[in-house]
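Handing you a structure now.
With one protein chain removed, the remaining protein chains of the complex are shown where they sit.
Letters A and B name the chains as they come in the text, with residue numbers starting at 1 for each one.
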């Protein structure tokens, strides 16, 4: 007779993390054509590269890649039961890189390395830094990113560990950006893609109001979050949330990012091939029923060494709730955000040149 | 340095349309098994031909075709950013013909030809007539239809163009109906299809109450509309809609049509293979949360030359909101509709004969 073991996963607490710990996340996930259709149904994105197999192969790819953020959400979802079940808040992202496209039929697994820990001053919780990597069936990394989360301590009296806050890059260096194998945008069909705007047409400092607004419904947010097998209680358990001051389920931040990305099509039609996430913060909570708007700012524009067909834009994507973005709602000089701003994301993306 | 170009698509205004203008719509779209499953999830249709691959091949088709209206909605969606972003209303359809089945794996593109324009009497807007054609990967037309929309003028002071209202057929002539290549309904399995009613069993003038009612939820309407990559603001932007007298997002008319089509299964089990849309009007707006009902009327019944296995029925599909259809709610002698009627659609469909 074996020793009885606990069946229910209580989640890790701050004390359970230490630098060097490697977590092998559960539930491998085969990506299907159904996931692709649901991604369209949830967000309505229209980037040709992810919508049309012939368009993708005309761009040199072996098959139509799935939306990079679908990969991000699935990999992120796997990490939740091991990292953020007892998280108070998801504080930020850095050093995110999309390393190769994922296609329908690929199976994703994920692991996380704990990079560092730092107890908060009140001693009740601490910040855990992890680097999560998603891999395809053959074990090749397809995505890697760092994130840090605020995690409750099991016992407030347990001693603070050594502060091992890692050094994370503010921006992924352009030299570290990886283009999909075979990508060739020299024959890119700007008409079919929906805009004539090429890499050369974007100026650093330029701001783009994406104009359109879109409601996120409770059912949509839940279905998307479940599709990613993300089990964080705050997104599903209304009974428990009723005792939160907001009284509401939180919409998974990834739903906000993907909705804002889809809205950004109107102005960034040819900029859908995200290569890296430099940083990102959910600066205010988003609840279902609100209308999401977005605007973008061009932070940098870099040629890619050895390439004439494609350049890299560094963009900032800001999303708001129930506030149109013609006046580009932004943080003030103290870094404080208006209450309507919900997302501030900094990323690199590949954009075809005029050739 | 290139000239700076505007990034956001403001949409065309009435002045931007003239007969002969050809619009190449953006975002090619590969149809997937996910789209098929979502179509079932949104509407619950049960026509065997679109539900079962073996049933379809037993009917002589190379593979299971996707629901004809899925093709319509995708092609329609592509035309929205170029035609109806500044539309006040979608006024009607005519001369719609399904030219060949679309299968999972096909990629759809769409173009529109402007057929004519006519300024309205108040000078603030005008009617634009277009013919939109959807094509598969090899460029063959799969669907063509005319529609006319009321579009705002950019400048009310701009002069009225010549009235070039096109002549559109009131009914697609039976000789122009195209059956899918290979279709052979001589061995049609009426039991598996759910009804013994064959072509011979429908009489001109017969009315059928489809009995069942179905709610359309806000999340369902949005997800369907996004799946079709239809970006019309009225379906998504609640913040803006709050200042409309109704205060509500409008449900995309195609969702109403597909829901009514699915309800019509109860009485028209063997009439799912739509061949043409003669005309259609959304006679009242439909908002999420209401229960949709439907009834049908047999307008015509024609043998198809050279075919013993299949005939063509011309049907009228009327849908209502929050009103059962046992008394066949209809327009009155002046052509005015009761407020509960939301759709009046006239179409041709193929129905197996008793053989």
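Operating definition for what follows: a residue touches a chain if its C-beta (ideal position, glycine included) is under 8 Å from a C-beta of that chain, and two chains touch if they have at least 3 such contacts.
All values reported here derive from a predicted model rather than from experimental measurement.
In the complete assembly, which of B:43, B:76 or B:148 touches the absent chain?
B:43
Which one, B:29, B:153 or B:210, makes contact with the chain that was left out?
B:210
Can you say which of A:57, A:186 or A:237 touches the chain missing from this structure?
Among A:57, A:186 or A:237, only A:237 touches the chain that is not shown.
For chain B, which residues reach the chain that was dropped from this view?
32-38, 40-44, 46-48, 51-55, 64, 191-197, 200-203, 206, 208-215, 217-220, 266-269, 289, 291, 293, 322-324, 354
For chain A, enumerate the residues touching the unshown chain of the complex.
2, 4-5, 7-9, 24, 26-30, 32-35, 37-38, 81, 104-105, 107, 109, 137, 217-219, 222-227, 229-231, 233, 236-240, 249
Going forward, only the chains that are shown with their structure count from here on.
In whole angstrom, how far does the Cα centroid of chain A sit from the Cα centroid of chain B?
Centre-to-centre distance between chain A and chain B: 36 Å.
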